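Of the protein chains in this complex, one is absent; all others appear in place.
Going by the order they are written in, the chains are A, B and C; count residues from 1 in each one.
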Amino acid sequence: MFMRRAVLFLCLVHISPLIAQGPPREGPTRARDLGIPFDGTPGKLNAITDVAGVTVGHTTLIAGQGKLKVGAGPVRTGVTAILPRGLEKPEPVFAAWFSQNGNGEMTGTAWIDESGFLEGPIVLTNTSSVGTARDAVTKWWVARGIQKQPWILPVVAETYDGWLNDTDGFHVKEKHVVAALESAKAGPVAEGNVGGGTGMTCFEFAGGIGTSSRMVRGGPSVGVLVQANFGRRHQLQIAGVPVGREIPDATFRAREMGSIIIVIATDAPLLPHQLKRLARRATMGLARTGSVSGNSSGDLFLAFSTANPDASEKDRAVEVKMLPNDRLDPLFEGTVQAAEEAIINALVAAKTTVGRDDHRVIALPHQRVRDVLTKYHRLQK
Amino acid sequence: MFMRRAVLFLCLVHISPLIAQGPPREGPTRARDLGIPFDGTPGKLNAITDVAGVTVGHTTLIAGQGKLKVGAGPVRTGVTAILPRGLEKPEPVFAAWFSQNGNGEMTGTAWIDESGFLEGPIVLTNTSSVGTARDAVTKWWVARGIQKQPWILPVVAETYDGWLNDTDGFHVKEKHVVAALESAKAGPVAEGNVGGGTGMTCFEFAGGIGTSSRMVRGGPSVGVLVQANFGRRHQLQIAGVPVGREIPDATFRAREMGSIIIVIATDAPLLPHQLKRLARRATMGLARTGSVSGNSSGDLFLAFSTANPDASEKDRAVEVKMLPNDRLDPLFEGTVQAAEEAIINALVAAKTTVGRDDHRVIALPHQRVRDVLTKYHRLQK
Amino acid sequence: MFMRRAVLFLCLVHISPLIAQGPPREGPTRARDLGIPFDGTPGKLNAITDVAGVTVGHTTLIAGQGKLKVGAGPVRTGVTAILPRGLEKPEPVFAAWFSQNGNGEMTGTAWIDESGFLEGPIVLTNTSSVGTARDAVTKWWVARGIQKQPWILPVVAETYDGWLNDTDGFHVKEKHVVAALESAKAGPVAEGNVGGGTGMTCFEFAGGIGTSSRMVRGGPSVGVLVQANFGRRHQLQIAGVPVGREIPDATFRAREMGSIIIVIATDAPLLPHQLKRLARRATMGLARTGSVSGNSSGDLFLAFSTANPDASEKDRAVEVKMLPNDRLDPLFEGTVQAAEEAIINALVAAKTTVGRDDHRVIALPHQRVRDVLTKYHRLQK
Partner (left out) sequence: MFMRRAVLFLCLVHISPLIAQGPPREGPTRARDLGIPFDGTPGKLNAITDVAGVTVGHTTLIAGQGKLKVGAGPVRTGVTAILPRGLEKPEPVFAAWFSQNGNGEMTGTAWIDESGFLEGPIVLTNTSSVGTARDAVTKWWVARGIQKQPWILPVVAETYDGWLNDTDGFHVKEKHVVAALESAKAGPVAEGNVGGGTGMTCFEFAGGIGTSSRMVRGGPSVGVLVQANFGRRHQLQIAGVPVGREIPDATFRAREMGSIIIVIATDAPLLPHQLKRLARRATMGLARTGSVSGNSSGDLFLAFSTANPDASEKDRAVEVKMLPNDRLDPLFEGTVQAAEEAIINALVAAKTTVGRDDHRVIALPHQRVRDVLTKYHRLQK
């Protein structure tokens, strides 16, 4: 039912370029509400924004329908921006990244590796808009006068939305990137096919943005945001249950294609080499959903810590806090759990989408997932 | 029942040093025979030795009981040797390695990274015997006159067996290493608490050596051998089912401790940079068993290819075969699946072990696993 | 004398945007012609284009003078494009990269690391034009229909020309990138402040593009092209002689600032992991000129091999040639030597440049270099 309506909505919208989001999906829109069991204790929002200071903004571009005409649409794409300390606090954060499979792009990583810092926002978009987004971030950053060096090395990552979007049409413009950056806010994060995730598919269901968080004993939290665009149907596991095999309908891939960007935020005081350890755990959350990180996948992960706001002082030695390695296990566990749940949240939230050449990607059917979980004795409550 | 008998056996044996193995465990000793479902098609032996040419040898050291007296025992340790092309063919193999969590040792990795070759055997033992094993391999290698360079850079990896073994007693001697090397053979591979895995525990059950393989469409195969010594009980998942929580008995860890070495063999013609991709997939098989790669874990993975026997020619350009990146997905899938199954095979095969200070580590109770799988609708047949 | 004339030239040019190059510098324009001694045997052109198939194109943008007005100029920038197999042969090349100091950007590196291939051109430009160049390459690539995957991961690298150029003015446009790509040709390569090197400085002299090559015993060649924009005067060593200290005039830096991109081409059949070894040798050539790879430096190196044209076959195992590791020393030596000479060639060729806010960067004074070399008994002939 709701699928039909979503399609209808998409058909009606064809102002180009449009900054818009579809109506909320009916019923539960988060995995837990559906009765899917997850380990660990999420934060209040079960979102990356549970890590104090982190803000997220989306620009969603939906326009046109029918046959692909490069440059004219259909448009199913957008931009998601994550600001580690929000708009008001441009101080760099300690960061690290990891490539589980590098068939993708994340700009700015050489400097993250070298300096240990992420100096600005993280922007997620489609593959062919990385350049535009990089330029837009540069201009916006210069205009705000917050740069730490004379030059700027923006961090822009991507997944490929060519199945649904006129991706070679370059529909993301500078203003869309700025809109995502300027609209970034704390609080609940819109999920599914919104922002950079608008045209994404995941296990041959509609995919896109998902988020989750974990509260760790003793205070620190870890939050994850994914732009999920990977996987073949038969691989999908939810809470260890082979859901993909139980719902074989409406698949469209002859082979694996796609990627996932995973961003991990924590307020635990971790140094860059410790954040690299967190980034490497994203692989394990991804693995729990059934992925094997296919050859075509750009599985690129970035972790940052909002602790140590004064760490980027340039002129004198500074004191920074460090959590002992012996205290990291709960954060590792939290990262794995939140990465897994964020992916499932993306699936649960995403709406059936019809895009380029009338390619139709169905939403994860909620009731059938519940039925499968019941069959495997895994439905919560 | 069988547990009691195993204990009895251990009590009776206290010749030191003894090269011995316990009696076979009663009933099914492999995960599939127990009805645990796994994806993919294993090779004939469902072992790393399904990759033609690969041979494996174990030396198992079991002696003494009761209170730890450093140097006197109890001894629960050993050596496992993997020869990529067997004893008769000392030609190097293309290889690569990956550290998912580096709280461990694998010697010789700088040269693997640099040269793209593994030039000799892989030896697995306990942590404090790495030096002895390295020296032993050097001497054995020199004596055989097969070295490619004037110096030798042996590959020896370890996990820590201090819970069951007098690990600071240095009970592994040169002769034990040579025995493992010289006894390496094709065919079925002994699993559980044998060889380097003798004193190992996994998810607070008895652990150690496990193996599995996958046949890939079009011919190539991938085989995995693990020395598994990691995990806390509540983390254990078998075929996606939370088995660890359903069998909470006889745990003994206040926190995660331990490691896993994963060795991946393939006969697919992969170049070193492609083998690194395989090595990185071991993480995903490990994740499926519930691990989060704890801080104390030395999760070190090595992948090699038995193809291209002439690749190490020193004097002229050679032709080597390479599988296209676009054809790697089935090997990725096979690696993830075989790594997962090899770990579960280690658990299924390992016998209850009583070691140092009467520490008793129970075997995975087969019938209870079957009961749990039945409850979760996952028992095969 | 010639300096004055160069300034005059720049003053006269202020059409914006202009695609132009200054007149050739008077007298010898290459380091060897000046009598600077170098080891090894260069190829016929002593250029990266000595590696058969490699082509290079420049777009040079020079316009305006006087006070910086962001968006209006002065403009001293451009684009350099390297096509590993030329325009006609879009087949990927085996490649690898290395970051000696990551304060810079080279896009597309995650996929180079993962796949072992460089699939398209390498584009060098200024820092803030990386996005524009990435988009331009994407469009150009799609238009040519030569892509190997549905998405494109262009390789664009940069150094910062903000001392001479209105770098925040985004003067590099898509057409300039395409012009560099389309004009790429074999034969001699223009050096100094041309192409992506137009606004660059090196050891506080005018810098930019330089190139060199070495012929190795037995046939293979190695060619290097640099975009040099690093170093403080006192550090400069030429042929081991402390030239920088002997010519302390007209310095303008209070601290190290800048970067160097080094591209290494070879026709030797090297696999990706061997090309990484070549890339790491670029550091050693750089070190010989006196650099210590300062914190502000984006010292990013990329090596590729034009051998194995059929290596990127997607559907079946292919045969590829590999030079034994034992045969790499001459290529290591050639890389170090050619990288050193390419940097000195950039200095020798670059003209005095007056840019933004009348910043004036002098050319390396040829006769004084000869005098210094004579003093240190190092002048050739």
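Here is the rule we go by: a contact is a pair of C-beta atoms (placed from the backbone, for glycine too) under 8 Å apart; a residue touches a chain by one contact, two chains touch by 3 or more.
If you're wondering where the values come from, they're calculated on a predicted model, not measured in any experiment.
Visitor: Can you say which of B:Q65, B:T80, B:N101 or B:N325 touches the chain missing from this structure?
Guide: Of these options, the touching residue for the absent chain is B:N101.
Visitor: Identify the residue among A:T41, A:S183, A:N325 or A:Q380 that touches the chain left out of the display.
Guide: Of all options in A:T41, A:S183, A:N325 or A:Q380, contact with the hidden chain holds for A:N325.
Visitor: Using the document's definition of touch, tell me which of A:P37, A:P150, A:P269 or A:P309 contacts the absent chain.
Guide: Looking across A:P37, A:P150, A:P269 or A:P309, the contact with the absent chain belongs to A:P269.
Visitor: Which residue from C:N46, C:T77, C:N193 or C:Q237 sits in contact with the chain not drawn here?
Guide: Hidden-chain contact among the options goes to C:Q237.
Visitor: Counting contacts across the full complex, list the positions on chain A that touch the omitted chain.
Guide: Residues 113-117, 269, 271-274, 277, 311-327 of chain A touch the chain absent from view.
Visitor: Just the residue numbers, please: which parts of chain C touch the chain that's not shown?
Guide: The list for chain C reads 100-101, 237, 239-242, 255-256, 277, 280-281, 283-288, 291-295, 325-326, 328-329, 332-333, 335-336, 375-378.
Visitor: Just checking the interface: what residues of chain B touch the absent partner chain?
Guide: Residue positions of chain B that touch the missing chain: 99, 101-115, 127-128, 130-136, 138-139, 142, 149-153, 160, 162, 167-168, 170, 257, 296, 298, 300.
Everything below uses one rule, namely that only the chains that are shown with their structure count from here on.
Visitor: If I average the Cα coordinates per chain and compare with the overall Cα mean, which chain comes out closest?
Guide: A
Visitor: Measuring from the mean C-alpha position of chain A to the mean C-alpha position of chain C, what distance in angstrom results?
Guide: 36
Visitor: At which residue positions does chain C touch at least two other chains?
Guide: Where chain C meets two or more other chains at a single residue, that happens at 113-115.
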